[in-house]
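Removed from the display is one protein chain of the complex; every other protein chain stays in position.
As written, the chains take the letters A and B, and residue 1 is the first residue of each chain.
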Amino acid sequence: MCLAVPMRLVERREALGVAELDDVRREVSLLLEPDARIGDYVLVHAGYAIAVVDEAEAEATLELLRQVAAAGGEA
Amino acid sequence: MANERSRGPLNTDSPTSARATGERILLAHGGGGRMTQALVQELFLPALANPALATLSDSAILDALPPGRIALTTDAFVVDPPVFPGGDLGYLSVCGTVNDLAVAGAVPGALTWALVLEEGLEVELLKTFVRGAARAAAEAGVTIVAGDTKVVPRGKGDRAFVASAGLGVVPPGRDLGDHRVAPGDAVLVTGPVGDHGATVMACRHGLGGGGLASDCAPLSSLVEALLASGVEVHALHDPTRGGVATTCHEVASKSDTRVALEATAIPVRPQVRAVCELLGLDPLYVACEGRALAWVVERDAERALAAIAAHPLGNGAARIGRVEARRPHAAPVVLRTPFGTERPLDLLAGAELPRIC
Partner (left out) sequence: MNAAATFADPGAVRGLLARIVSAAGRLPRRVTLMEVCGTHTHAIAAAGLRRLLPPTVRLIAGPGCPVCVTPVGYVDRAEALSHRPGTIVATFGDLIRVPSSTGSLERARASGGDVRVVYSPRDALQIARANPDREVIFLGVGFETTVPTVAAALAEAEADHVANFLVLSGHKVMPPPLRALASDPDVKVDGFLLPGHVSVITGSDAFAFVAEELGMPAVVVGFTPTDVLRGVEALVERLARRHAEVVNLYTRVVTAEGNTTARMLVDRFFAPVDAVWRGLGAIPGSGLALRPDVAHRDAARIEVEVPEPVEPPGCRCGEVLKGTIDPPACPLFATTCTPTSAIGACMVSSEGTCAAWYRHERAQV
């Protein structure tokens, strides 16, 4: 539990927004993440944004993975 | 589109004219009397114009068929929503029947088209279906030679259901089928998978955005191009409901082989992948309505791909797997993951449903 997908918030009108992933758009409720701003990536579960993605952390994790891949796994 | 035929004996202002009944289908339209005739004359015939249909006799009498074995197929069509990006119930139904003939190696010729309409269906929507069917028939080079319309009371039908039968001929010397599938065969797909099912599910669950469209299309000319290229094709299938995985199961079962698919080789458009991620679906189980899977002899795989890719409907064709010998007590269809592991692709219990878990 549980299926949640990162999507970019592209529109916002009070507690409702539109989030987008690869051109697919869905209305999402922002009741659980009222401070989400247009341009943020939000984690969407069952039609609600439940978190704003911390892009710095995401990039840090990706960088770590790049290093792991490059090193071939030497501990 | 076919030229408008001249109107029949009923003029458009008469109370039985389709337009004058206030734009909705009534029970009387299915009664066989004046209103049925008006519907046929004003709506069906102009769009589907062809000599066989125009005789409006109890049966269509066709000219002698070309030499070869006769192929006959039938399908019923229900789709929600009935109009979706890339098609509609009418277009879908003709493509579906045509494709069943095409993947059997038959040249499609004549189709029947029968409708069960729900009382209250907007006539404009029916016109969309009829135009869609006509367009598909024209694209596929087939004629709709016979039809029927019944109307059920409001609440007893989901707008419209279509049943269609298709007649074709398999030219002499052509023998496609699962009996020819053998270990070593390459498995090809003619384009990205899951477009139709993902589009329809997206409509139902409030997912919008550009770029999502059904792949619905008649495949007869693509199939002929492939067969004309001289490659050795063993079997063809269109992965409709249940998707690629289900179709591979059917083939593996009938040919007593094992199908191994490569996860990284299966083409999926980003929008389709996004819809599947959001709804918790697996693209391998999502329906296509304008793609074919081809089992070809290994040495012809590249040439077959080139022949498919050269056709407008073959954009994005790819080799997605191969056939191996069946292993006892092992899964008949497996997926090789990007990580070097293999996992069974099982048959679904039923339709995939959106999930949250």
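Simple rule for what comes next: a residue touches a chain if its C-beta (ideal position, glycine included) is under 8 Å from a C-beta of that chain, and two chains touch if they have at least 3 such contacts.
Since the model is a prediction, treat every value here as computed from it, not as a measurement.
Residue positions on chain B in contact with the hidden chain: 205-206, 270, 273, 277, 279-280, 327, 329-331, 334, 337-350, 353-357, in rising order. Those residues of chain A that touch the chain absent from the view are 1-4, 6, 8, 22, 29, 31-34, 41, 43, 45-48, 50-51, 53-55, 57-58, 60-62, 65-66, 68-75.
Operating definition for what follows: only the chains that are shown with their structure count from here on.
Rounded to whole angstrom units, the spacing between the C-alpha centres of chain A and chain B is 36.
Against chain B, in their complex, chain A makes its touches with residues 1-3, 5, 20-27, 44-47.
In the complex of the two chains, the chain B residues touching chain A come out as 202, 206-212, 270-271, 273-275, 277-278, 280, 355-357.
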